[in-house]
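Here is the structure we will look at.
Note that one protein chain of the assembly has been removed; the remaining protein chains are unaltered in position.
Which chain is which? They are A and B, in the order written, and residues in each are numbered from 1.
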Amino acid sequence: MSTTERQQAVRIEGLSVAYRRRGRLLRVLDDVSFSIGAGEAYGLVGESGCGKTTVAMSLMRYLPDNAEVEAGRIMFGDEDVLTATGATLRKWRGDRMAMVYQDPGTALNPSIKVGEQIAEVYRFHKGMSRSEALAAAVEMLSTVQISAPDRVVRRYPHELSGGQQQRIMFAMALATDPDLLVLDEPTTGLDATVEAEVLDLVEQLRTQFDTSILFVSHNLGIVARMCERVGVLYAGRLIEEGPAGELFQNPRHPYTLALLRCMPRMGMSKDVDRLDPIPGSLPPIGVEIAGCVYADRCPIARDRCRAEPPAIEPVGAGHGARCFYHEDVPRIPPRERAAEEQAQAEAADGGVLLKVDDLVKAYGSGANQVVAVAGVDIEVGRGEVLGLVGESGSGKTSLAKCIVGLLDPSAGTIEFDQSDVTKSNRDREARRQLQMVFQNPDNALNPSHTVRAILRRSLELLAGVRGKDKQDAEMDDLARSVRLEPRHLDVRPASLSGGLKQRVAIARSFAGNPSMVLCDEPTSALDVSVQAAILNLLVDLQRRHGVSYVFISHDLAVVRYVADRIAVMYLGQIVDVGPADAVFEAPHHPYTEALLSAIPTLEPDAKARMKLHGTLPSPAEPPTGCRFHTRCPRFLGEVCTTVEPPWQATADGERYRCHIEPEELARLQAGDVEAAPAGGAPP
Amino acid sequence: MGRYVLKRLGLTAITLVLVSFAVFAAAEVLPGDVGRTILGPYASQQQVDQLTHQLGADEPLVKRYFTWAGNFVQGDWGTSPIQNVEVRPLVLERLKNSLILGGFALLLIVPFSVALGVFAALHYGKALDRVISIAGLSFVALPEFVVGVVVIVVFAVQLGWLPVSSQVPEPNPVDIVRQCLLPSIPLMFVLFGYISRMARAGTIEALRSNYTRTAVLKGLPRRYIIVRHVLRNALLPTIAVVSVQVGYLVGGLVVVETLFNYPGIGQLILNAATGHDLPTLEASVLMIALIYTVANFTADVLSALLNPRVRLAT
Partner (left out) sequence: MSALDQTGLAGDLPGGAPPVDVRRLRRQRRAELVRALLHSKTFLIGFGIVVFWVLSALTWRWVVRDPQAVDTGATLASPSGDHWFGTDNLGRDVLARVIAGAAPVLTIAPLATLLGLAGGTTIGLITGYYRGWIDDIFSRVVDALLAFPLIILAVLVLASLGREPRNVILVIGIIFTPLIARTVRSAVLVEREREYVAAARLRGERGPRIMVAEILPNITAPILVEGTIRLGYAIFAAATLAFLGLGIQDPSPDWGLAIANGRAYLQIAWWMVLFPAAALATLVVSVNLVADGLRRAFEE
C-alpha cells in the first residue's frame, strides 16, 4: 500500500496468523499489510471473525499459546516485533507501545488502588520512586479529565464508573507518551454519552501527545470520526484501504459498499427506505479459498474472481481495493427495491392496544430501595411501533419486563386490549397476544432443544395447536415466514449463526399470532450485515400482521428507522415522547439532544458535540426537581433543582418534561447556543 | 466492614444453636437405653427403668435439651456414665491433644500445598504441572486409614524409625515430631490434595484474567506481576478452602487417632457413640462444631478483609 513521506511508526508486512484448534491449523489472517504513519490514526474495521483483534494483539505480540505466526514482519521503528527478545518486548510495552481495550471493569486489578496501577508504569519505565510516580499519576489523572484526581488516586476500580475506569486505562497507556497506541473496541459496552466523552478525550489527547493510533472497531461511524486512514478486513484479508473520508464516500470494494448500504443511517425510515443486507455468510475459517474470498457473496463476481485471488489495485491517492472490477463498484444497484408497496394489514389508527398508567417498579426495601421505574405512562396503538430509548439506569429493561409479565410492578396498572394485565400471572390469551424477542440469541434459545422442539412448544402453548402432525404443518409455515429452511429445524441452536438463531427466536414469539411483541435490543448482538436482514424481517412481519412493537435499542438510527413513535427514558422517567421525526428534531428534551449529538456519524459535516456534565447519578439517589439537572447543559437555575418540570407540548405532537418552553428551546437548539455551566453537579 | 463482621457473628451463633440441638437430638435418639447400657443385659427391666429415670433420661426431648443446654453454658457438662469421670475436663483434655496433632499437620502442609499449587499453575500444561495435579488428585482420594497402615507398615514395622502407636508428645520439638509425624501423614495427604488444587485453580484463573493481561501489556517484570497482581487475587478463594479443611480434619482425626491409638477427641467420639456415652458424645461433637464454625468465621472475615469490594461496602 501507499507509504507516506513522513516516518512510519509501524509497518505490517505480509502478516499471516493461524490458530491451532484440536490439532488443525485454522488461518485467521492472510497476508495483511499496511502501515501507520507517525502521529496518524488508522482505523481497522470489519465484522466479527474478520481477524481485527488478532492484528491488534500481534502488534503487541500478545497472542495465545495456540497461535502461530505463519509469515510476515511487524516493523516497529527498525526492529521486527515478531522476532524481538522477551526483554525488548517488555521494554517496549507500556513505554513505546500501549493498548486500551474493551471492558475496563475487568481490565483493572480489583485489589490494587487505581493510582498505584498508573504509578507502576512510571516506576518501571521511568525509574521514578514511589512518591514521584504517584505524583505523576495524579497529574496524568487530570490530563484524562478525571475530577478530584487526588481523591480518585486512592480508590479501587470498583468504586468508579465505566467511563472513569476507561479513562484510567488511557492514563496508564499514555503515561509514557508512547509511539503507538492500540485501541481495540475501547468504547464497546459503554453508554452512548459516555462513549462520546471517551472519544472526545481521545481526540484531545491526540493533540497533546502526537501518538500514532491503531483504532480497531466494528463501528464505522466511530472510525470515520476518529481516523485519518481506514483499512477494511474481511475473512482475514485486507480488502480495501484509503483515506477515511474518501473510503466512506466512494468505496471501491463490493464488500465495503455493501457494509455501508446495510447500516441504517439517521433519517432513514422504514416507510421510505429499505435496508440492504448482505446475502450469504462468512466463509468458514481454515478453508482454503481459491480466488477472491468475497466472490460467493459478491453481486459482480465473475469467473476470474473465483479462479484467481486479486491483488490490491490502486484506485486513487492512497486508496486501494482488492478487486479486479473495482471500477464497477459505484454502479452496483441496491438489491432491495427502495420503497416496497406493502399493503398494511390494519390501519395504524386502530385504537389503543397497550396502556401503561403511572407504573412504578422498585427493588429492595427501606434504605436500600432502588426505584428503577418512577411513574411511567405509555400508550401504544394497534399496529404501531413505539421505540424506547435510554442508557443504563434508565429503567427501560425493568419497564419492558413489567409490560411483558416477567416482573410484577410495585404500583400502577397495565392495560392490554382493554383487560388488566398488571400482574404477571396472566392467562393463555394474554400470553399469546403479548410476546418478547430477547437481545442475545445465544442465550435466548435452549441449547439442549432442537429448533423443532422449541417451536413445537410455542405452537402448543401459545397457539393451542395440538398433535404432532398439525404442529409440524404449522411449523413449516412459521419457519417460512421468517425465512428459515426445513433443514434448520432439526438442529440445535449451537449449529446456527447469530442471525438464524434470532430468526428462530422471532418465529417463536410469532407462533401464536400476537398483537404486540416487545423487542429488547434484538439486533445489538448481531453483526451489521445480519442486523439489516433481521430489521427487514421485523418490519415485514409488522406490516403483514399489523403487530405493534415496543422496540428497545440503544442505537438511535435503528430506532428511527423502525419506530413510528419514540419515548426517551432517563433515570426511571420518560422525558420525551412523540412521533419519531418530531422527537429527533428540535425542539426536544436536552437529553435527547445530547443523545443525538453523541452519535458518531459518517457524514463529514457534523455539528459540534453537545457535552453532558458529570456522571450518571445512581438510580438509588435520584436528583431532586428535574432528574436531569445535574448534567443538563441548558440548566436554568434553582427552578430546575427544586421543581419537577412540567410537560411541554410542541406543535408536531411531541411532549417533553422541561422548564424551558418550546419556542425558547427551539431557538436555543437551532442556534447552537453554547451550553450553560454545570448545574450544581458533584464531581 | 464492621457490619459484615457482626452479621457473620450473628449467623454463626444461630448455626451453633441449631447444631447443638441437632447434636442433642441425634445423640438422644440413639436407641438403646442408657440404663441398659450401664447395667448390662442381665439387669431386670425394672432396675433399668429406675436408673433411666434417675438419670432423667425419660423426660420429653425439648425439656431435656434446655436442661442440658443450660448446664452446658454454665460449664456443667455432666458425668460420663461409662467412664465415671466428669465430662468437661475429659473432653477439653482430648480436644487439646487433637489440636496439637491437627495443628502440626496444618502447619506442615498448608504452606507446602499452596506453594506447590501456585508453582504448578505457573508452569501450566508442562510436565511438572501434570505431576503435581495428578498427585493432588490421587492423594485426595486415599482414605486416611489406607495411608496410615502403609505408613505404619513401612516406617514403624519394617524400618522401626517411629513408634507404631502415638502418645501425647512432650512439649519439645523432637518428641512432637516423633509422636505426631506418622499420624499426621495421612491427614496431610488429603489436605495437600484439596489445598494444592484450589491454589492452582485460583492462580490459573488470575493468570488468565484481563487485569493480568493489562499488567503484561504495561511491560511490567514477570516476577512483579506474579507477586503483586496475581497472588493476591489467586489466593483469596484458597483461604475459604483452608477453613473447610478444618472440618474435614476432624473427621480424619477419628480414623487416625483410632489407628494410632492417640488419645484425642476423635477417638473419644467413636468410643462414646458405640458405648452410648451420651454426655461425652454431645459435648465432644458440639466442641468440634464450635471449632469448625469459628474456623469458618475467621476465614470469612479474613477474605472480606483482603477483598476491597467487601471491605469498603459499608
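Keep in mind that, in the parts below, a residue touches a chain if its C-beta (ideal position, glycine included) is under 8 Å from a C-beta of that chain, and two chains touch if they have at least 3 such contacts.
From a predicted model like this one, the values you see are computed outputs, not experimental measurements.
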item: Given A:Gly221, A:Pro264 or A:Gly405, the one touching the chain that is not displayed; value: A:Gly405
item: From B:Val85, B:Val157, B:Val227 or B:Leu312, residue that would touch the chain that is not displayed; value: B:Val157
item: Touching the absent chain when the full complex is considered, from B:Ile132, B:Val216, B:Ala273 or B:Ala299; value: B:Ala273
item: Sole contact to the chain not displayed, among B:Thr15, B:Gln83, B:Gln167 or B:Thr298; value: B:Thr15
item: Identified contact with the non-displayed chain, of A:Gln7, A:Gln208, A:Ser495 or A:Asn513; value: A:Ser495
item: Of A:Gly280, A:Pro330 or A:Gly637, the residue in touch with the unshown chain; value: A:Gly280
item: For chain A, residues in touch with the removed chain; value: 19, 21-22, 26, 28, 48-51, 53-54, 236, 277, 279-282, 284-285, 404-406, 426, 428, 431, 435-436, 438-440, 443-449, 457-458, 461-462, 483, 485, 487-488, 490-492, 494-500, 505, 508, 530, 533
item: Residues belonging to chain B that touch the chain removed from view; value: 11, 14-16, 18-19, 22-23, 26-27, 29-32, 134, 137-138, 140-146, 149-150, 152-153, 157-158, 164, 244, 247-248, 250-252, 254-255, 258-259, 269-270, 273-274, 276, 281, 285, 288-289, 292-293
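As a convention for this text, only the chains that are shown with their structure count from here on.
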item: Rounded Å distance between chain A and chain B, as computed from the means of their C-alpha atoms; value: 53
item: In the complex with chain B, residue positions of chain A that touch it; value: 60, 62, 65, 89-95, 98-99, 103, 106-112, 120-121, 124-125, 156, 158-159, 169, 172
item: Complex contacts: residues of chain B adjacent to chain A; value: 125, 209-211, 213-221, 224, 228-229, 232-233, 306-309, 312
